[in-house]
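With one protein chain withheld, the remaining protein chains of the complex are depicted in position.
This part shows chain A:
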Amino acid sequence: PGFEQTLILKCASRADVAAGLRSNLGHLLRCGAVIRSVDNLGERRLPLNMRAPVGDKPLVGHYFLVHFESPPGVKDRLRPLQRLDPFMIRGHVCDKTEADWVRPCSTGEQCKFGEKDKPNFEQAYAVKRGYRHY
């Protein structure tokens, strides 16, 4: 099945980023992946405090999006290889079945937007107030 990986690499220099990309794509190939494409999303300021597996806390990262195909279980095989990678900040893998999500209203199901789920809410959940006679 198809997967996509958001690879965030440390930005030291162009050569380091290239070396990091080469090593991370090598990890994928070692796990039996067939790499389809690599998209460069550019250098961005990291939105949250990320701790790299090896090294200090960087402030800027170089984002790549890797599309590949591999047998299932690639995440478990990739984890030990990424653990000691000196170039990577994050490299989470996601499968492409997320794109198959379909809105319930597009399949003909009646959308319940604007309708009350519990029309008799006040009658059903009213709390009796007053003194109890006992």
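As a working rule, contacts are C-beta pairs under 8 Å (C-beta built on N, C-alpha and C of every residue); 3 or more make two chains touch, one makes a residue touch a chain; residues count from 1.
Everything that follows uses one rule, which is that contacts and distances are computed from a predicted model.
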{"item": "Chain not displayed: protein name in its UniProt record (\"28S ribosomal protein S18c, mitochondrial\", \"Origin recognition complex subunit 2\", \"SKP1-like protein 11 isoform X4\" or \"Septin 9b\")", "value": "\"28S ribosomal protein S18c, mitochondrial\""}
{"item": "Contact residue for the chain not shown (choose from A:Arg14, A:Arg103 or A:Arg129)", "value": "A:Arg103"}
{"item": "Identified contact with the non-displayed chain, of A:Ala12, A:Leu41 or A:Val54", "value": "A:Leu41"}
{"item": "Contacting the left-out chain in the complete assembly, out of A:Ala12, A:Leu29 or A:Leu65", "value": "A:Leu65"}
{"item": "Chain A residues touching the omitted chain (full complex)", "value": "6, 8, 39-48, 50, 61, 63, 65, 89-90, 92, 94, 98, 101, 103-105, 110-114"}
